[in-house]
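Scroll down for the structure; my scribbles are underneath it.
The complex appears here minus one protein chain, its other protein chains still in place.
Up next, chain A:
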Amino acid sequence: MGKRIDVKDLNVFYGDFMAVEGVSMTVEPRSVTAFIGPSGCGKSTFLRTLNRMHEVTPGGRVEGKVMLDDEDLYAESVDPVAVRRTVGMVFQRPNPFPTMSIRDNVIAGLKLNGVRNKKVLDQKVEESLVGANLWNEVKDRLNKPGAGLSGGQQQRLCIARAIAVEPQVLLMDEPCSALDPISTLAIEDLVTKLKEQFTIVIVTHNMQQAARVSDKTAFFNLEATGKPGNLIEMDDTQQIFNNPSKKATEDYISGRFG
């Protein structure tokens, strides 16, 4: 599992407003890529185009190409619902379904896919929760509401829910920004483990986090408020943090702006 993402000359619009301009990048399979940059630079917006979540916002559309291995995500014949089953997403705030138990949360996606066999589902619950480093903490209360867990546990539950449908790619939009440091470490460990199976793209405001978990880092910036965001550079994480090739990247990383 884990597919390559190839983006060519992607522009993202909300109505007439161009939010992101001219992004091209390649994300290697089974690697972690971090998106960093100041607020409003379009990194989350760009992330959402990788599973067509931006289309949920009225007026959201793209120009350009996003390829998942050989498949064009924006081809006429492609159903966005199918894209999202292949490219999973974890959000900034943990969002387990409040009316469902822990177990039902994990298998929510499978049930949407029509899996009904109880044995298969039970096995998948354990597998996904183990995969999300949550099994030992919740195995005795699978039928309790997911909203009763701590924030960090909820976020890992959301990760379990996302990986239960066996996606190729996992997108994470600032998954630790609402969590305490210990829960953050737990998620970071998990990301390192998950990259053996999935291609992971993570948006973060925390540069140490980007340095700790990612293989590649992409720096986004925007010239001024109201202008579209751009990809400034993308390189090995070591390279970006130690010896970036663009001045803007160096300024941002050394804390001189943003």
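Keep in mind that, in the parts below, a residue touches a chain if its C-beta (ideal position, glycine included) is under 8 Å from a C-beta of that chain, and two chains touch if they have at least 3 such contacts; residues count from 1.
Keep this in mind: contacts and distances are computed from a predicted model.
Remark: of the listed names "Sarcosine oxidase subunit beta", "Aspartate carbamoyltransferase", "ECF RNA polymerase sigma factor SigK" or "Phosphate transport system permease protein", the one matching the undisplayed chain in UniProt is "Phosphate transport system permease protein".
Of the options A:K3, A:R103, A:K124 or A:R161, the residue whose C-beta touches the omitted chain is A:R161. Touching the chain that is not shown, out of A:N11, A:N95 or A:S150: A:N95 (per the contact rule at the top). Within the set A:R30, A:R61 or A:R85, the residue that contacts the chain not displayed is A:R85. When the missing chain is restored to the complex, the residue among A:G2, A:G42, A:G60 or A:G109 that touches it is A:G109. Chain A meets the missing chain through residues 51, 53, 56, 81-82, 84-85, 88-89, 91, 93, 95-101, 108-109, 112-113, 144-145, 147-148, 158, 161-162, 165.
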